[in-house]
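Inspection log for the structure reproduced underneath, given as C-alpha cells.
Excluded from the complex is one protein chain; the other protein chains are retained at their positions.
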Amino acid sequence: MSKVDVAVPVTTVPVSPRRTRSLALPAVATAVVVLAAVPFYLDRFWLTLGLFAFAAAVAAIGLGLLLGQAGQLSLGHAFFVAVGAYGYTYLAGTSRTVGVSHQGGLGLPPLIALVLAVLLAGLAGLLFSPVAARLRGIYLGIASLALVFAGQHILANAPLVTGGYNGRTVPPLTIGGFGFDDGAPGTQLLVLGVPFHREERLWYLGLAVTALAYLYHRNLVRGRPGIALRAVRDSELMAGMMGVPVTRYKGYAFLVSSMYAGLGGVLLALAFGRIVPVTFDYAMSIEFLVMVVLGGLGSAAGAIVGAFFVASLPRLLDRYADVLPGLAEPGGDGVSPAVAARFGYAIALILLLLIEPGGAAGLGRRVANRFRRNR
Amino acid sequence: MTKRRAVLAIALVAVFGAAGCSTKVVDASSSPSAGKLATGPGVTDTTITLGVLTDRTGPYAGLGKAVEQGRTLFWDDRNAKGGVCGRKVQFVLKDHGYNPQNAVTAYASIKDNVLALHELLGSPEIAALLDSIQSDQMLTGALSWSSSLLSNPYVVISGTTYDVEMINAVDWLVKNKGLTKGDKIGHIFHEGDYGENGDAGVVAAAKEYGLELLPYKIKPTTADLTAQVTALKSAGAKAILLTVAPAQTASAVGVAAASGYAVPFVANAPSFSTALLATAAKPALEKQLYVATSIAPFSATAPGAAQVRDAFVAKYSDAIKIQYALFGYAQAQIMAGILDTACKNNDLTRAGLLKAFQSQSHVDTNGLIAPLDFSKPGGIPARQTYILKPDSAAAGGLTQVQDLFAAPLAQSYTPSK
Amino acid sequence: MSALEVDGITVRFAGVTALDGVSFTVAPRAIHAVIGPNGAGKSTLFNVLSGAYRPARGSVRFRDVDLTHRAPYEITALGVARTFQNIALSGAATVEENLVLGRHHLTRAGFTGTALRLPHVRREERRHRARVREIADFLGLTEVLHAPAGRLPYGDQKRVEVARALCVEPELLLLDEPAAGMNAHESALMAHLIRDIRDALGIPILLVEHDMGLVMGIADRITVLDFGVRIADGTPDEVRRDPAVQRAYLGTEGES
Partner (left out) sequence: MTQFLQLLAGGVSLGAVYALLALGFVVVFKASDVVNFGHPALLMIGAYTIARLGLSQVAFPLAVLGGVLLAALTGLVVQRFLVAPIASTSVVTVSIMTIGVDILAQTEITRRIGVDILSIADPWGDRVVRLGAVDVPQARVAGLVSSVVLIGLFLAWFKLSRWGVAMRAVADDAPTAALMGVPRKVISALAWTLAGGLAAVAGVFITAFPTPGLQPATASVALAAFPAAIIGGLDSIGGAIVGGLVVGLAESLAEGYEERLSFLGQGFHSVMPYAVMVLVLLVRPTGLFGTRELHRV
C-alpha cells in the first residue's frame, strides 16, 4: 500500500571517511584555488554564469536535504527562493516612487536584511509544514506546486512589496562598509591590477556562501538530525517507534530546506540586480528538482554539481552553439543555435540518467571505486 | 591539519602570483587614443557592434524572427552603401528564450562589446535589465510599448504606448460605433506590464467618455475566453477592448460571433497575428475585430511603406508577411538616425548616443510608424494610431480602416496612477 | 505488581474486528509470549502497544502510565523498544548508523549544534557511539558495524534489529517474531540471546512468535490469541494442556 510513497534511493555517508578525506584534500585544495582564481581570468559572462550557479547550488542543497535526506518531494522550492529574494529586496530596499508606481521598503542594513530574509523563508516553510505533515510522496509534491502558483499570484498583486510585474531593483549588499557593487562612480577597486566590479566581488560572496552551505549540510546529515531524517525517509512508522517525532522532523526538514532556498534566493537577487516575478515559476521548481536528481539524491556535492550543470549548460550551449556545424544563420530557417542548445540540454539530461540513474554522485562513486581498485 | 593549510596557502600564493599574467589586468598607462571622433565600446575603425537580445525559442520566436528580417533588410542595404560613420554596423545576437535569467546572462556577456542594444525583446526581460541599462548608459531599442518604460531615459520606444493605443481605440468606438455616455464596455487584458498599461488607457478613456468599464484580467496562458465573453454578454457590454495574445483574441471574438454577440472588438497591436486568419475564427475576426496600432499594416499604401514591403518580399519570399517585419525595418531606421546624429556630433560613445537620441524631435519612418518625437525625456514618443481591420485578402492580413489620428485625450494624456 | 497491563483492547479495521477485548498483564522480568495462528491479531496488538494504532476501546498501561493515546516516539521515550517482524532497517545505512538511531530519545543534539559541530554535540556523540559499540559487541556485531545493514545475511539483520532496540535502553522490550525465517540452529541462538538480555538487563520482554518450540522453551508466561480473542493465558504447561489452544492449533499445526 505504499503506492503513493516516493521511494527514494538511499545514499549514505561514506563508509570510511578517513580514506576519502586523504584523497579529498588535494581535490578540495585544487577546487578552492581554481575557484578563487576565476575572477582574475574570466570575463563577466562567466562570472554572471557562476553567480547564478552559486545561487542555484545553495537552494539546491536545501531541496536535496528535503528530498534526499527526509524523503519529502517538493515542487514548491521556487516559492521559498522567491520569499528570500523579495524578502531581502523589501527589507533592505528603500521606500520610493519609481515611474508611476510606489514601492515600500524598510531600508534595513543589507546584512540584517539578508539574515531576516532567510528567516522569513524559513517561516514560510514552517507555515507550510502542517500541510506537508499530512501529505506524502507525489501528493505532497503537487500540493507544494500550489505554492508556486499562489506565489506568482501574490508577487503580481502586491506591487508595494514586489514592484509588481516589472519587478524591483535589488539593493546591493554591503558588509562593514564594503559594497558588493561597482563601487562609487569614478572609483575603481583594483586587486593585483584586476578591476573588481560587482561580478568579481559577488563571485567571492557566492563561493563563500556555497562553501558554508555545503559544510552546514555535511555536518547536519552526519549527525543526529541527519540520521533521524533518513529514518523518517526510509519508514515513518519505524522512525517514530525508534523515538523520532516524525511530524516535527518533517517540519524541521521543511524549515531548513526553505531557509536554504531563501539564502539561495538572496544570492540570486544579488546576481540579477533586479528581480521579476516570472523568474520564480513552475519551470524554476522543476529545474531545482532536475539539479538534485542529476547530482544524485542525498548528496550535497551532487546538488552543487547538478546546479552548475543546469544553470550553465543551456547558456554555454547557446554561447558556443554557433561554432557547431549545421546550424541555421540568424534570420534563416532551420535549427537555430538556441534551439540546438535546448535539445542538447534535454538529451544530456536523459543520457545522464540512463547511464547513471544515481546522478553525478553515483558517477563519482563509480569512478572513485575504479580508481581504488586500480591502485 | 597543518599540512592541509600549507597546501592551501601554497596554492593560493601560486594563483594570485599568477594573476599578474591575467588578461583582465588593466594597464593604467594606456589612455583612449586621442582623435577627432570619441568612441565607446563596440566601435572600431571599421565597425560598430550593436547587441540584439531576442527570443528565438520561446513564445515570441516568430515575432522576433520577423523583426530580425526587417532589421537585416535595412542594415544589409545600409552597410552596402557604406554604413554609419564609414563603419559597417554588425550585430551580436543572443537568444533569451523569453527567460529573464537568460537575458541577464546574455546581457552580461555582450555589454562590454556593444555600443547599444538595437533590440531587447520582452517585457519581463526589459524589466529585469532596466537598472543595468541605466547604469551602463546602454541605449536600448525596446520591443515593448509600455509607458512604464518611459522613466528610463535609455529606452527607445518606437511607437505609441499601449495606453495611448487604447485611448484612441475608445475614441474611435465612440465616434464610429455609436457608444454613448453610460454604455458598458469590457476590457480583457493580460496580467503583467503589457495588459496593465493597456488597462490604464482604457480606464482613462472610460472616465473621459463616461463609459462603465468591466475589466477582466487573464493569464497569458489562458486559451479559452468563453467565461469572460459570456460574462460581458450578459452584462450587456457594447464593445470589447483586448490587450491579450493573438490566440486569445481569436477565442474571444470567435465565442462572441458564435453566440450572436455582434459587438465590435478593438485590440492592441500585439493582440493580433496574421496566423489567426488561417483558423476557424477567420470570418468572425473579419467581421468584428479592429486593431489599434501605430505600426503601418504590411499592406500599407504609402509609397515609403510600399517600397520597403517590395524589398522585403524580394529578399524573403518565403517569410511570413507581418507588420513586425516592417517594424524591424523602421526600428533600424530610427537607430540609424541616432547613430548618424551621433556621428555628426563626433561622439560615438554611449553618452553621445543618448544625446543624439534625445535630439530626435521629428522622426519619420516613411509612414511605417506614426511620427515620433524623442526630444522630451519621459514623454510618450508618439500619440497617433491607425485603426486596422483583419482582411485575409490583404498582404499581412490587415487593411487600413482609419488613417493615423490622435484623440484629444491621447494628445493630453500623461501616464500616471 | 505488573510492568505492563493490557486491558480490554479492541481494534477494528473497516468493520473487521482485529482484536476483541484482549487483556493480559506482563510481570516484571518476565519473558511473556503472545502466540496464535496467522491472523490472530498478534501484530495488531504490537502496533497498538507501540502507538501505531489507536484501539477503539481499552487501555495499555506501562508502569502506571497510560500509553493508549501516545505517539510512537513518546512511547519509545518511556522506555518501550521493539523489533519488527519484516525487518525495518535502513538498508543502505551502516549497522552503526542504524544502532545510533536507537539513541535518538537519549540524545539532544539539534540542527544548529550539529551543523556547527559544537563541543557538547561532539562529546555527546562520542559518548553514545561508545555505548553503541558496547551493545554491538554484546550481540556479536562488531565486525559488521560499518557494513550497510541491507547487505547482511537475514539472521544478522534480525540481530541488528534486536541491538537497535537495546540501544533505546529499554525498560520493556517488544520482539515481533524474532526467530521468523530462521533455521533450528539460529532459532536456538536467538532463544539464548533473549534469555541473556532478560538476565543482563532485568527487564520484561514481550514476544510474538510462531515458533512453538522457542516459545515453550523460554517463556515464563504465554497468552494465546485466536481470531482477535484471547483464548488462553498461563504458564507454558497450562497453555499446552488447554483444550481451546489445542483446537485452535490442530488445524494450523501441519503448516508450521
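We call the chains A, B and C, going by the order they appear; numbering starts again at 1 in every chain.
Please note the rule applied: a contact is a pair of C-beta atoms (placed from the backbone, for glycine too) under 8 Å apart; a residue touches a chain by one contact, two chains touch by 3 or more.
Small disclaimer: the values here were computed from a predicted structure and weren't measured.
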Touching the absent chain when the full complex is considered, from A:S235, A:S257 or A:T279: A:S235
Sole contact to the chain not displayed, among B:N113, B:T221 or B:S361: B:T221
Contact partner of the left-out chain, one of A:L116, A:V339 or A:A360: A:V339
Touch with the omitted chain, as defined above, among C:F62, C:F84 or C:Y249: C:F84
Chain not shown: contacting residue from A:L35, A:L73 or A:L263: A:L73
Touching residues on chain B - with respect to the absent chain: 57, 59, 61-63, 65-66, 191, 214-228, 230-231, 234, 245-247, 250-251, 254-255, 257-259, 273, 275-276, 278-281, 284, 320, 322
Missing-chain contacts mapped onto chain A: 1-9, 67, 73, 131, 134-136, 138-139, 141-143, 145-146, 149-150, 153-154, 156-157, 235, 237-238, 241, 282, 286, 289-290, 293-294, 297, 335, 339, 342-343, 345-347, 349-350, 353-354, 357-359
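Convention: only the chains that are shown with their structure count from here on.
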Furthest chain, CA centroid comparison against chain B: C
Chain at the geometric heart of the assembly (C-alpha centres): A
Whole-Å separation of chain centres (CA-atom averages), chain A against chain B: 33
For chain B paired with chain C, centre-to-centre distance based on mean C-alpha positions, whole Å: 72
Mean-CA-position distance for chain C and chain A (Å): 43
In the complex, chain C residues that touch chain A: 50-52, 71-73, 75-77, 82, 84, 88, 90-94, 97, 100-102, 104-105, 107, 109-111, 114-117, 121, 125, 146-148, 164, 168
Partner chain B, residues of chain A touching it in the complex: 25-26, 29-30, 32-34, 36-37, 40-41, 43-45, 47-49, 52, 98-101, 156, 164-167, 169, 182, 190, 192-195, 199, 271-276, 278-279, 314-315, 318-319, 330-331, 333, 336-339, 342
Residues on chain B engaged by chain A in the complex (per definition of touch): 3-4, 7-8, 11-12, 14-16, 18-20, 22-26, 56-57, 65, 68-69, 72, 91, 93-95, 97, 99-102, 104-106, 108-109, 111-112, 123-124, 127-132, 135, 147-148, 150-151, 191-193, 196, 318, 415-417
